[in-house]
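And then chain A:
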Amino acid sequence: MTLFQASEIVKVFPGVRALDGVTLSLEAGSVHALLGENGAGKSTLIKVVTGLYRPDGGRLLLDGREVSFGSPHESASAGIGVVHQERNLIPGFTVGENIMLQKLPTSRGLIDRAAIRSEALRWLAELELDIDPDQPVTELSVAQAQLVEIAKALSVESRVLLLDEPTASITPNEAALLFRVVEKLKDDGRAVLFVSHKLEEVFQICDTVTVLRDGASVLSGGALSELTRDQVVDLMVGRVHEALNLPDRTVDTSVAPILELRGVGTATGHSEVDLTVRPGEIVGLYGLVGAGRSELAKALLGLDRITAGEVLVRGQAVKIRTVRDALRNHKIGYVTENRKEEGVFLEQSVARNIAVTIWDRLRKFLGYVPAKSETEMVKSYVEQLGIRIASPSQHAGTLSGGNQQKVSLAKWLAAQTEILIIDEPTVGIDVRTKDAFHTLIWDLAANGLAILLITSDLPEMITLADRVVVMRDHRIQGELPNTHDYDQMSQQVIRLIHATPSTLGAA
Partner candidate 1 sequence: MKRFARSTEMTLLVIGIVFFIGLVIASGGDLLAANSLRVLLQFLAVPILIGLAQMVVLAVGQLNLAVGAIGGFAAAAMGVLMADHGVSVPLALLIGFLLAGIVGLLNGVLVVLTRINGFIVTLATMTILLGVQYRLVGTRTVDAYPQGLKTFGAAALFGVIPWIFVVALIVAGLLAVMLKRTVPGRQLLASGGNPIAARLSGISNDRSVIVAHTLSGAILGVAAILTVASSPGVNKSIGGDWLLPSFAAPIIGGALLTGGSAVVLGTVLAAFIVRFVDTARAEFSLEPSWVNFVVGAVVLGSVVLGQVRTRRQERRSVVKSPDVAVAGGVS
Partner candidate 2 sequence: DSASGGAPKDDASTGTSAGPVTLKDGSQVKLALIPGGAHPYFQPWKTVAAVDKADFKLGDATFNETGEWDQGKQNNVINSLAAQGYNAFGIFGVSPTDINSTFEDLKAKGFAVGSLASCPAGDTNAADFCLSTDVEAAAYKAAKATIEAIGGEGAIVHLTGNNVDSNTQRRIAGVKKAIAETNGKVTELPVITDIDKDLSTAQKAVADLLASKGKEIKGIVTTAYNPAVAAADGVASSKLPIKVVAIDDDAKILSGIKSGGVAATVTQNPTGQAYIGGWLLALLQSKQCTMKTPGVIVDSGSFVVTKTNVDTYDEERKAKTTALKTEFEKQLSCQ
């Protein structure tokens, strides 16, 4: 039974036709995948469906009847629940209130705190989340926040549930939990829309699929079982997609490490961290969310105090105080995992976003930065990374996620760093761009860059890393040479993560 249908939807923004005749239909009791490259229009479609944007053309049908939503409130009342791609929690509110925000329970005109607590607990339990509903959301980790949002969408008990990249920042374990819930909803006869760039997940839980390309649906409602992974990718990309084929790359192990950590402890709680990275080597740092990998990287950059041990760069013990220090004196760069807030300046031009690290180098008398040398520099990186922009003066905030990530990376390449720490480079990035990023990272290493790759994406780790270092609870659990064999490696890594210290000792 078709529960919900959107047909021939058109949505125009100043400067771009984001949706240009998209048709999508969701069946009761089935999970539908919505796929497409970055900027294809997936999120825009979801926003149109939930009444956030008014469509410039097309119709929405719920139970066969035409509907139009003036606001998210109306769509929610009509039974459509949604987890948006952006994180959308209210700081200063508790977990419970955030979950129940759409329909705060009241008794005698006042908000019923007990009801919030019990309701919230119910949905948190559904996701097997052990979080106190009275905790402020600001204290949550990224993954926890994501899961709370899912709980929030579930709490509406909607008949139609739209999930826009819900798994982008959670671990496979947590994702598995989510999928169990999705299965349950499906069995209840609800319709679920699932957006993800992780095709493994899509094939695991979805029944049917719609593929968007440049704002139009190129496949509308095909059964996923009849398609292969490659066919789906080809549809998204619009041509035959070649599998990633990385050239050989060898690390010269005789070279002295360019970055070495010896028994490092930090103010945030790391202890006894030993790590080495050689030029031309990709060291993968794996761990569950919250293991403390990003914090270790930030401590290295002087953003947090190092309390014990020593950090050696090119064999010299160093004390790095600021990012500027790291960049100028040690040629260390850091591509952050949080690109919206730390990676790009959303309200600034692409040119400035990339050039921010090189003004120091370009400046002439009195800090004058010649516009010409700047634009040339920027242009070359825009070209090399294939950043899709109309002009370098376009604001970074108007770019799709993938392009924002490229911008975030470009500034470190421009800075000519020799040690690059890359944190979760492909979160929310489509297959093709992801492959390109992988080629790029591989390539940077082949050219002699030392790379510390932090990722929670196991396939990515196994594709790229030369060695995999596993971290848990702010300590290094162990280190594995990478065989690039997925099945074998994934087992070893997972085992290492869950090894208790005693079993480690035994091993």
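These made the cut because all candidates are chains of the complex that A comes from, given by their letters.
Here, contacts are C-beta pairs under 8 Å (C-beta built on N, C-alpha and C of every residue); 3 or more make two chains touch, one makes a residue touch a chain; residues count from 1.
Since the structure is predicted, the reported quantities are computational estimates derived from the model, not experimental observations.
Trainee: Just give the number of the candidate touching chain A here, out of 1 or 2, all from the same complex.
Mentor: 1
Trainee: If you look only at chain A, which of its residues touch candidate 1 in the complex?
Mentor: 50, 52, 71-77, 82, 84, 86-93, 97, 101-102, 104, 106, 109-111, 137-138, 140, 142, 145, 152, 267-268, 295, 298, 303-304, 338, 341-342
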